[in-house]
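After this line comes subunit A, so read on.
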Amino acid sequence: METTMNDCQKKIGYIVAGNLKDCLRVRLVVPTQEVQEGSFVVIRCNAWQFYGLITNLELGATDPRFADEQVGERFQPALSDLLQGQTLFTNLEVLPTLMLEIGPEPGSQAYKTWFENRNSASAQPIPVKTIPSHHAEVLLAGAGDVAEIFGEESKKGFFRIGSTREQGHPVCVDLAKLIQRSSGIFGATGTGKSFLARIILSGLIKAKLASLLIFDMHNEYGLDDQASDTHLSVPGLKGKFPTDVRIVGLGRSGTIRGQVADFNLEFGESDIQPEDIELLTRELNLKETTPATLDALVASFGRNGWFSTFKAMKPGNMIEDENGKRIPAPDSVEGWALENNVNTLAAASLHSKMNRLFHLTYLVDQPAANGLNEIIKSLEGGQNIVLSFGEHENDLDYLLVTNMLTRRIREKWVDLTNAHRSHPEKATEPRPLVIVLEEAHKLLNHEMAAQTTFNTIAREMRKYGVTLLVIDQRPSQIYDEVMSQLGTRICGWLGDDDDVHSVLAGLAGRDDLRGMLARLQPKEEVILLGWGVPMPLVIRSRRYDDIFWKELLGKTGSKADESRIMKELGFGL
Partner candidate 1 sequence: MPINYQQIQAQADQFCNRSMKYHQALNNATDILMDVLMKSGSHLTELHHLVDLKALANKSLRCAIPIQEQISTAYTLPTTFEPLLLIAADGSQINPNRHRQVDFGLINVATICIQPGLDIPPDIESESKLMDDFDQQTDHARLTEDLIALERDILERAALYNRACKYPAPLITISDGPLELFRETSETAWFEKKLAEYKQILGDCRSATILTAGYVDKPQSDLVNRMLRLALEMLPVSNYPLSAEIENIRVSDACLFSGLLTVPGDRSAIFAIQSPWAQHFKDDLQLCFFYLNVGRPQKPGLARVEFPAWCARNPQLLNNLHAAIFRQCEIMGTRPYPYILHRAHELAMVTFDETLQLENLLAGELQARGLDAGVKSNKQSAKDLPGRGRYP
Partner candidate 2 sequence: MTQIPIEVGRLMRASLTGFVAGCRINQPNLPAFGTLVRVPINNRLEAFGLVYNIHVDDDGLVRQLVTNQTLPPEVIADNRDNRNMPVEISIITIGRRESGVFSHLLPGIPPTSLDIIYQCLPLEICEFTSAGRFGYFRHILRNEELPTGELLASHLDQARRAHGACGDPEWYTRAIKELIIRLRDDYPGLMNVMNALSDLPTE
């Protein structure tokens, strides 16, 4: 795209030094306060345009004594201004990321020839492979430059996530690219991750590029909520997308804040697998004998029946044998253990600890409806599922349900993909699916990552069209291998060094971006990183408010506004 929309491009300096490995150094020609870290800049050099990010500002002087001396007190103001203007300077460090061939001077014959001969590849920005010359002009990016790199909202699949911090130019993400790999939304507590997630999820739902399965652990996304700090109403996804979003409650009578879900999810006891139990080792404080015991149970009763059978066993039940000696009853845990050469104490302990599971109301012998199939069917059909945990808000529920459900969905998507690949004429490609996971560090930490389906999804499932969208405040707790698979990272302020390091792991220029992360404003400022965005950029995120909904949906979305309008028109009171 031609860079014609160069409004608001302002020259801020010129190149004085730098290298490709580290950064470019720019001599600032405007007052220091007019430029901020994280600003998006454009560097013009002959037939190329370079794009970069300001990562540092440094004061300098041609001689340190000029900096030491307060010449304003010695000389007349005009003289001291002139002196300081020439001897004191500010250098910027700019991290170059992209370059784009813009050709010779427009209007010239050479330009015409170039334009006719260029191919589509050269019309796109490419990762920077060279550097601009000395004294190349450096300008703040205009709206056109931002659009050139990040796309325009008017184009299909591009969603405006926010705007540049200084001049408010709209910044878009390519949602199609976003969902091609797992991604993450990070930020310390209170930095607005949930709001940002709502914005992105809204965009995904509106774009209809993928189906979303949202594990709504704290019942934030599906239905209207209330902001914890402002206590203002926060619209839920269901209310805005009534036909595209289905709320699923956990358990037969699962309600969410008194509201009935679209349908409910129950798991059959035959669904639960030994690995589901092992996942809960820390939660249930299971011993190291647990895997052996579970193996024995599966061996005895099969993968589908072991749970219900184990559940039915009566721990400590005793009978008398023919000699009158009290022995474990055959239907007891101990009886089974003895019979199967399993340590009775281990078995009894396991049974005892699994009582929490045995009493789960959503874990039943025979589910009333096939909620799982309904979920899968909805997702296949292009709808989005918000699984609200309702009153089941503890980690045990979260870990168990998300893992079980995801495992089933993963299996399903693998089958669908393989079927499509085998017979594309008969089986359509499965719809891309994004699994939205909050508190991801609980499921994806180093301990558990190997055991959960999510690790597999993060590492492999993009081939099958399934990706994760993790939302977390402790990215350092997430398994490195999972983090490295996250393509796009949208990060708010992080205070912990390890968290910062983790978010930037595997990215070029991470040292430059580290400080930038630590200096974000606690709310509404985020940095876009990674594969899903052409280059790192600090933005001011959109606000999740009526204006957002009006822009997204093209009408006033809230009922309050509707009632106001009705009132103004004289209808209703």
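For anyone wondering why these and not others, all candidates are chains of the complex that A comes from, given by their letters.
Note that contacts are C-beta pairs under 8 Å (C-beta built on N, C-alpha and C of every residue); 3 or more make two chains touch, one makes a residue touch a chain; residues count from 1.
All of these numbers come straight from a predicted model, not from anything done at the bench.
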item: Interface partner of subunit A in the complex, by touch - 1 or 2; value: 2
item: In the complex, subunit A residues that touch candidate 2; value: 62-63, 65-66, 71, 74-76, 78-79, 82-83, 85-87
